[in-house]
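A short write-up of the structure that comes next.
Omission of a single protein chain aside, the complex is shown with its protein chains in their original locations.
Labels A, B and C are assigned to the chains in the order they are written; within every chain, residues are numbered from 1.
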């Protein structure tokens, strides 16, 4: 299940979806908006996506993970729009028979998402704003 | 937060507890009762604990994790008693500023729990039962 | 003869150009690198971005990929999702 949404991420619904009779392990990663980056107070984050490509790139990552690990169910949900501190920006959930696979696949997915999926985050501070990673 | 309980594990309450203003990453691991072990159908699991020592050993593991990773909040909840398939046997949750720490600490905690904490699991099949790991 | 290609802009590229889409007249057989050269000339601040990739029809493109007028082209500044 891959979702790109402006709505708040519903963790309970995702956990429900990830249930499977054969699953012995479930790893769930949540990326949350922190209240500071390098000690500079963050007021909010603004996430923007190239929707079509973001979804197809997330699908590629899920397919690669499926090839490498015996995944029973997965959920990838990325938020976009304006997020305040404490809000969930991304949810990755992986259910497998054994725990090593769940941890590894979950981490692979979030690590790769951060490298290849066309989603951009602007940090808005009380005294300015910056597109993350954009400058040398 | 360390809990050993006969009650069903409340994931939502644990996630609530794990929230923190500084947390940018939360990794949650759930160990779930599968419907089969080596293709033999499992009817239920029975978990038994040496309560006093199980709690102190879990506390040691949490303390070790705290020394190795900058953990903001953690939750370790282990179920005991009779569990049917699909029920959560263990929940490990770790909130950190950055994701690598959350993944590593969470995995360290569950891996070490399985090695040192005096909790025993009996698999009850439709045609017999066995204490897991007890025999050569 | 120049044909226009349409280019979608996101994140910092949108902020630097003040546009969320551009119509850029490129020569027949123009490649991704030719488009980038033109854009750098028109909008010099784009050169200050750490790494600027181009997607064609929703896929990352090599710099020598030839562009067509019906392609959906997008500038992909360094991503920062998650």
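The rule is simple: a residue touches a chain if its C-beta (ideal position, glycine included) is under 8 Å from a C-beta of that chain, and two chains touch if they have at least 3 such contacts.
Since we're looking at a predicted model, the values are computed, not measured.
Engineer: Indicate each shown chain that the hidden chain touches within the full complex.
Structural biologist: Spelled out, the missing chain touches these shown chains: B.
Engineer: Out of B:10, B:35, B:48 or B:87, which touches the unshown chain?
Structural biologist: B:48
Engineer: Considering the entire assembly, which residues of chain B contact the chain that has been omitted?
Structural biologist: Residues 31, 47-50, 52-54, 56, 78, 89-90, 110, 113-122, 131-136 of chain B touch the chain absent from view.
Here, only the chains that are shown with their structure count from here on.
Engineer: Can you give the whole-Å distance between the Cα centres of chain A and chain C?
Structural biologist: Using C-alpha averages as centres, the distance is 26 Å.
Engineer: Roughly how far is chain B from chain C, centre to centre by C-alpha average, rounded to an integer in Å?
Structural biologist: 49
Engineer: Give the residues of chain B that touch two or more other chains, as numbers and ranges in rising order.
Structural biologist: none
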